[in-house]
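Report on one structure; see the data block that follows.
The other protein chains are all here in position, but one chain of the complex has been omitted.
A, B and C label the chains in the order they appear, each numbered from 1.
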Amino acid sequence: MENNQLKHQLYIVIFGTHTRAGRIFDIALIIAILLSLTVLILHSIEGLATEWDDVFQKLEYLFTALFTVEYLLRLYCSPKPRAYASSFYGVVDLLSILPTYLALLFPSASFMGVIRLLRVMRIFRILKLVRYLQDSNILLRSLLMSRRKIFVFFSTVAILVTIFGALIYVIEGPENGFTSIPQSIYWAIVTITTVGYGDLVPSTPLGKAIASLTMLLGYSILAVPTGIITAELSQEINTHRNLVKCPNCSKTGHESDALHCKHCGSELAAPDERVVIETKAD
Amino acid sequence: MENNQLKHQLYIVIFGTHTRAGRIFDIALIIAILLSLTVLILHSIEGLATEWDDVFQKLEYLFTALFTVEYLLRLYCSPKPRAYASSFYGVVDLLSILPTYLALLFPSASFMGVIRLLRVMRIFRILKLVRYLQDSNILLRSLLMSRRKIFVFFSTVAILVTIFGALIYVIEGPENGFTSIPQSIYWAIVTITTVGYGDLVPSTPLGKAIASLTMLLGYSILAVPTGIITAELSQEINTHRNLVKCPNCSKTGHESDALHCKHCGSELAAPDERVVIETKAD
Amino acid sequence: MENNQLKHQLYIVIFGTHTRAGRIFDIALIIAILLSLTVLILHSIEGLATEWDDVFQKLEYLFTALFTVEYLLRLYCSPKPRAYASSFYGVVDLLSILPTYLALLFPSASFMGVIRLLRVMRIFRILKLVRYLQDSNILLRSLLMSRRKIFVFFSTVAILVTIFGALIYVIEGPENGFTSIPQSIYWAIVTITTVGYGDLVPSTPLGKAIASLTMLLGYSILAVPTGIITAELSQEINTHRNLVKCPNCSKTGHESDALHCKHCGSELAAPDERVVIETKAD
Partner (left out) sequence: MENNQLKHQLYIVIFGTHTRAGRIFDIALIIAILLSLTVLILHSIEGLATEWDDVFQKLEYLFTALFTVEYLLRLYCSPKPRAYASSFYGVVDLLSILPTYLALLFPSASFMGVIRLLRVMRIFRILKLVRYLQDSNILLRSLLMSRRKIFVFFSTVAILVTIFGALIYVIEGPENGFTSIPQSIYWAIVTITTVGYGDLVPSTPLGKAIASLTMLLGYSILAVPTGIITAELSQEINTHRNLVKCPNCSKTGHESDALHCKHCGSELAAPDERVVIETKAD
């Protein structure tokens, strides 16, 4: 019984975000993740690595130990440990500690250490912190609502890139660096996205004309995803506004930072609580 | 009579997308197209081409044979074979098999093989699959509605690019790589679209000032096509919403993923059927 | 009297766009402008210039003669010749013929020939053709409505670019190519507009960090002009819709391609005439 209560207490602290202890835990965790990422990143710099190798290694062991304890606690207090372990975040949590242990067992597998950078994805979980939840939900819903339009858009881009890649391959040819069609498609992507590295550049007048066309096309179709997202986002924000009802006059349409009903002046639910409601409804 | 029925059956499977057989056919076709594109693209890589030339050649013959059968079946079962053969997709279908036969007859014409990459355009037809039809229609209509604004925009870009190209040609001159006005216009396009290859770069202070102006201009007029598309798209989505009527209360304004009328709660037509209706109305 | 009538007839053909003759004149003019631009541009290519110099020179004389006749006719038939001569288009018309005459008088002044490229601006006048007038008006009005926001935006960009330019100048210094503050500001503009030529690139870790910040900033403030234009454009399109009244029920809100009133079904004025009305009101 007491055990169960401890479990539940732990669960609220580790998985929840509404209690004070839960928030402190989350903030401590995000700091630990960012510090461990900094250590991993600095460790990859050659000059630093040779000099401070020992310190970096020890810090890495420390963080791995910490995250291992956290992982085991999560497994322990979760009501459904298997569901957690096989969830997206469960896998990420495991992948961010496993490589260190594997490197101890098989020293040759140290290249796998980069997998630990997946720790960065754990930050996504923290972004689920109350305050930002509402806004990432709006962004996500806009993307989901327009996923079909985005798919149509990317198919069109893929087709255009293949055609322009093939064209430039025929026009410029291997003697100007366009050695194969994949290489030429890579050039077309670099050009249509307006990145323009400049490692592959058309040299013939006709090639330059095709390149100009590709750029202008890229320039204008860049407008399409923006238009899609903006149109959905505008409606998402409007819809969201209409979800917040005044408890007194029941009218909606309040701005997201409004504290009082703009129709009758009575106090609205605090933004945080509104979020909670929406989360439940989700 | 029986022949006619077979024709009609085939027509529904090959051209239609509403039956189960029709969908399976479309999916099989898209896989064949993607595979044949992969073979064509890999064939252009020198290292692979010399080693696997034989395999690639045979696979290409196989795909050409498949697409030939498909083309003949389409001709056979189409109620108006001539209309099909002279339609956009009819020509694309022919162009994606012809080069292989021509290469057999005239081995020197192998450079025409790239035309086979036009097969990629056949994917557009598949995008017409039920689910994505509605969304590509909205995108297309937005583009059509704003075609005049886009024409005005591109004319303005063409004029700006000519003026800035001429300016940089006079300022930098052939000694800094700006050897002719077309070359300078190419530079202006590379700059105004924010691609920035870096193959042509101003070296004089005045040239750099002009280049900065071009960039800032490009940066801000990039906003114009986006604004055009977004404004049209927002209204297109709104108009579309208003097309879906509740069968019970006849009110409109339902979101595209709504299943129940938001005014009276009665069930709406399934999104797929709504699409069909719109297609007929189109 | 007869002279006056001839003048008026000419005026309608040359300056007007509503009669058939006026349209033919405009189309002939746009073709002549584009051809003369092509000749000018081709003349700047060294290889072609030496070989065909004579032909290009003669064609240029021909076009100059044509445009001179047109300019004199415009002066002759315009009701207020002085107002025309000192107007923007009057000056552009003069500047596109003057350099050829000056080059005849002072052969050393041939570098001024590039001024003739200003002919490209004459195309703007043609864009005023009936069909596109409405749409360029909407675009122009959106830009005018948001001119103050755009000014605020560009001032902010100018300030940011100066600060980041100074920062990179201090961090990277002349030994990495950042030889002066103007040079560094040029780099900041190249970076913040996401052009990225790559002729000036940070080499120190701190410089790369500053560059990353500049890029991310540029990436996100790119959103601001787009947002400004889109917001204004949406409202401009809405306002415009509301200008078209149904002659029967007087209701507004018709789409720009609507032929019948969506409220009562009676025929609307043809889009062309609507434009004429708006032009008068302008």
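Keep this in mind: a residue touches a chain if its C-beta (ideal position, glycine included) is under 8 Å from a C-beta of that chain, and two chains touch if they have at least 3 such contacts.
None of these values were measured; they are calculated from a predicted model.
The undisplayed chain touches these shown chains across the complete complex, A, B, C. When the whole complex is considered, the residue among A:T64, A:S78 or A:S142 that touches the unshown chain is A:S142.
Of A:L6, A:A65 or A:I123, it is A:I123 that touches the chain left out of the display.
In the full complex, chain B touches the hidden chain at residues 194-198, 226, 230. Residues of chain C in touch with the missing chain: 145, 148-149, 151-153, 155, 158-159, 162-163, 166, 169-170, 174, 179-182, 185, 191, 194-198, 201, 205, 208, 211-212, 215-216, 218-220, 222-224, 226-228, 230-232, 234-235, 239. Think of the hidden chain as still there; on chain A it touches residues 37, 40-42, 44-46, 111, 114, 117-118, 120-121, 123-124, 127, 131-132, 134-136, 138-139, 142, 150, 153-154, 157, 182-183, 185-186, 189-190, 193-199, 222, 225-226, 228-230, 232-234, 237, 255-257.
Quick note on the criterion: only the chains that are shown with their structure count from here on.
In the Cα superposition of chain A onto chain B, the rotation angle, rounded to steps of 5, is 90 degrees. If each chain is reduced to the centroid of its CA atoms, chain A and chain B end up 29 Å from each other. Centroid to centroid, with C-alpha atoms defining each point, chain A and chain C lie 41 Å apart. In chain B, 153, 182, 185, 194-198, 222, 226, 228, 230, 232, 234 are the positions where the chain touches two or more neighbouring chains simultaneously.
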